[in-house]
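Apart from one protein chain that is not included, each protein chain of the complex appears where it belongs.
Coming up: subunit A.
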Amino acid sequence: MSTENQTDTPDTPMVEIRDVYKRFGDLEVLKGINLTVNRGKIISIIGPSGSGKSTLLRSVNHLEVIEKGSIFLEGVQVNRPDLKGLAFERHINHIRQNMGMVFQHFNLFPHLSTIDNVTLAPRKLKGMEAKAAREWGMELLNRVGLAEKADVFPNWLSGGQKQRVAIARALAMKPKVMLFDEATSALDPELVEEVNLVMRSLAEEHMTMLIVTHEMGFARDVSDWAMFMDGGVVVEECAPQKLFSNPDQERTRNFLKKHLQG
């Protein structure tokens, strides 16, 4: 059955994760994960380190190659074991242009100015002209509150500013979904809020988001659905209000207790 030509209907889930397995050597890190993310929804994934939550997120845009199962973006399969070599490369490059990813360690390109970090992809991948790209880049930098840093290089920015630029860079390709891999974990506590603010503004614009986070308060506030992972399985998933205040599972309770104390 081909999923290539599936039409984009409003009720097609934005991201669908079906029975996904992944191992690193002998260690099984994902053991049959299922998740459906509908358009405009925000899903938070929490769990202890080593639970597989980051691996799951990275599988969605194929930075991790899954062994079994399938992942779909708007009905189009992301992992395509049938495609090899250049054919797969073309396929995955196209898929990734529709997904924005934000990393824990920002990974801004240090040799490019802030504005060039943001506009490199639209210029080179969409052929956007320099002037239009600059305007688009400035619009995005403005949105994350960093228009005045356009011509500064990343090493002159604070951690919070770097991450805001990284978000602008990820938005530059007009992605259909944004993936946040512990976007605030590497930040000094006083810099977390400025990044959270940008993420909240995206939430208000109904950007579909998958958020792996340690920020329990933030996850509770912004997400439509929360998922607790441990040992490569989904232990519990429900509305965030319930997960954070009255979870069903003992493991979830223990994790939250430890985390809220710490």
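Keep this in mind: a contact is a pair of C-beta atoms (placed from the backbone, for glycine too) under 8 Å apart; a residue touches a chain by one contact, two chains touch by 3 or more; residues count from 1.
Here is the rule we go by: contacts and distances are computed from a predicted model.
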UniProt protein name of the chain not shown, from "Amino acid ABC transporter membrane protein 2, PAAT family", "Phosphate transport system permease protein PstA", "Thiamine biosynthesis protein ThiS" or "ribonucleoside-diphosphate reductase": "Amino acid ABC transporter membrane protein 2, PAAT family"
Listed residues A:His94, A:His206 or A:Lys242, member touching the removed chain: A:His94
Chain not shown: contacting residue from A:Phe103, A:Trp136, A:Phe228 or A:Phe244: A:Phe103
Residue of A:Ile43, A:Leu56 or A:Ala121 in touch with the missing chain, whole complex considered: A:Ala121
Where the missing chain touches subunit A, by residue: 61, 63, 89-90, 93-94, 96-97, 99-101, 103, 105, 107-112, 120-121, 124-125, 153, 155-156, 166, 169-170, 173
